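Omission of a single protein chain aside, the complex is shown with its protein chains in their original locations.
Here is subunit A:
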Amino acid sequence: MSTRSLSKGCFVFKPSPKRRKVSRTTADYFREGNSDLEDSELRFATCQSLQKQVKSETEQIEEELNEQLFDNLVSFLRRSHSAFQEKTTEWTWRTKSREIPTAALVLGVNVTDHDFTFRSLSEVLQNNVTPYIALLEAKDCPGIKNLMQKLLGQLMNCCIDVGSSEEEDYEQVSRTRVRCSMTSLINWYESATKRTDSETPGKKRTSSRHWQSPPVVVIFKDMESFTTKVLQDFVIISSQHIGEFPLVLIFGIATSPMIIHSLLPHSVSSLLCIELFQSLSCKDHLSTIIDKVLLTTQFPLKLSEKVLQVLINIFLYHDFSVQNFIKGFQLCIVEHFHSNPLSILCCQLEEAKRRVNSLSHNQCENVRRLPSFRRYVESQASEKQIALLTADSSLKEAVWKLLEDLNVYHENYFPILRCLHVFTSSLPKYPLGKQIRELHCACLENRVWETEEYESSLQLARMLNKSDLVTMLQKCVEILVSSPGREFDEIVERLKEFLTQFQKLEEAYQERDESVSPQKELQKKTNLYNLQKTLLELKESRRSKKLTKFEMLRFEVVDYIDSLVRRYLVPADHKTLHEIVYFNTASVLREHLNAAPRIALHTALNNPYSYLKSEALKSDGGSISNKAPDICIAYKLHLECGRLINLVDWLEAFSTVVTAAEGPTADVASSDQVDDVIHARFIRAVSELELLGFIKPSKQKTDHVARLTWGGC
């Protein structure tokens, strides 16, 4: 710090109040870069509440999905040590060797989701089965010693939670000196269970939740990463003591249960009593999430086709992680509310009405600027046009009406989509996709009835047999009846009518069954000539044959479905004001979720203008500007080299580029000596490249470095 004084001395500097760091909240970050302060707060609040809603909703769905699995596990735990509690003295029990009950929990390769599953599993167990749970991860257990330490630490800590508070300090002290052996674990278990037993009169609630002598559950989160030796030793040690306390192992397996056999030799796996449990496949999991979160009118924010495609692609191509999918959806919410000032209207309908009324003039202008709204205005009569463009009040009225329309559109869209899915999902080869999400994407992308796939699926639908058709119609009726849409009464009526017609047809058929079909006549004739003749006749008659009643009806049904599709499944971006509720900047999302570090690095070094935005750096194509940072010049030069780069040549090229601007002055060009400063700059650039991992020193040739990357990405 400097003073204005000339003399030396001590000066006091009080910290200026401005410089005190204010811890910034999320809201501050959200507000950053937004001009409209008042609105942004409201937007932030809306965004937060929506996010919370999404989070709780998805968590609930996941709990429901896992329920079955957890129930099975709990009953397994109950079974596994029933004998331990009864202390049977049967003959078989004595002679049979005691095996450690083990649950092999196959969870699929989406390792990032496992954390959530294990967390809720341990919660469920803690609530219903036992307080003694230890979660072990491979990275904490490189040796058996660490494993035992971790295990004892977790178990004895949880004992404090259950035990009374007086003993807490005693536990704390003894924990530091506790010997990490199985014997101390058993001693601990005995004392812990005894204590809870003696406490039962006072604390009935805790003991009724758990069983008498609750099992000790040890969960290995990632079985694949554990080393063989650690697992083996642990199993051998605990099998020595299985008679003394009820231990249950749970192996979390990502690949296939065969890994147990490949990790443990027979002598060790024969100590285990392994039962298999499989979680729901992550694809089904995703379908449920999409079905219950995205394909409802529950949340005001919707995703456009491109955005949804990005999220689904990341899921299917890269990680299979449902958690990441949900995170992506949440990111969409934040992005939408952050970037779009009109997102303030993206809320429940009643709330939106109030907000429309209190729109500022600025916001009204924003609405007028929306492309979909401009299209709408152009379609109106001229007086109306003027009113919409000039008067805020009439604009607000129109916006309110349009928002209502949009809401109605969504209410109709999803049930009809489901109905169409009922049809398309049973067609051979699935021209419109097997999953409803594919159909949804197709409908959002453009008018689905104009696509070839839709044509072919209608063709196929016209060939469906009656029983299929009837069941489908029944399903559709179910879907429409259970949905809240207002216009469906009429449709349901119509569909029911179709169903009764089918019913009647059936009765009619049974009467007609007695009449002899031409095929039967054909069998009677054996003459070749006659056969040919009848066949020709048959063929002709078929060509000109009138459609049967059933076929007529079938056509009618398919046409009716087609008309429904044309009426209700209009793509969302044909709707006015769709920008308010649809998030559609897929590129932003892709940038955030599917980062390409190598490409980013390459662009930065190859075209520094893209990041530095300096006019001097603007160059077209291959030429190397000497204004660019040194590392960029060195990088561009190294792209032209082979596997081994001669440092001297590189330096010369570098100095040529750098000095090019000063003009081809004779003395620089003629002298072989490179300027010291340039030399130093070059060395720095090269070492920076080495740090970034583009080159490394080579031992094959002196004065050479080896390239580590290929291609320009």
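Everything below uses one rule, namely that a contact is a pair of C-beta atoms (placed from the backbone, for glycine too) under 8 Å apart; a residue touches a chain by one contact, two chains touch by 3 or more; residues count from 1.
Definition applied: contacts and distances are computed from a predicted model.
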Among "AP-1 complex subunit gamma", "Integrator complex subunit 11", "Origin recognition complex subunit 5" or "Cell cycle control protein", UniProt-listed name of the chain not shown: "Origin recognition complex subunit 5"
Given the contact definition stated above, which residue among A:Ser191, A:Ser270 or A:Ser687 touches the chain not shown here? A:Ser270
Can you say which of A:Ala596, A:Ala660 or A:Ala680 touches the chain missing from this structure? A:Ala596
Full-complex contact with the absent chain, from A:Glu41, A:Glu224 or A:Glu652: A:Glu224
Since one chain isn't shown, list which residues of subunit A touch it in the complete complex. 79-80, 91-92, 95-97, 99, 101-102, 104, 106, 108-109, 111, 143-145, 148, 179-183, 222, 224-225, 233, 236-237, 240, 254-261, 266-267, 269-270, 272-276, 278, 281-283, 314-320, 594-599, 693, 696, 708, 710, 713
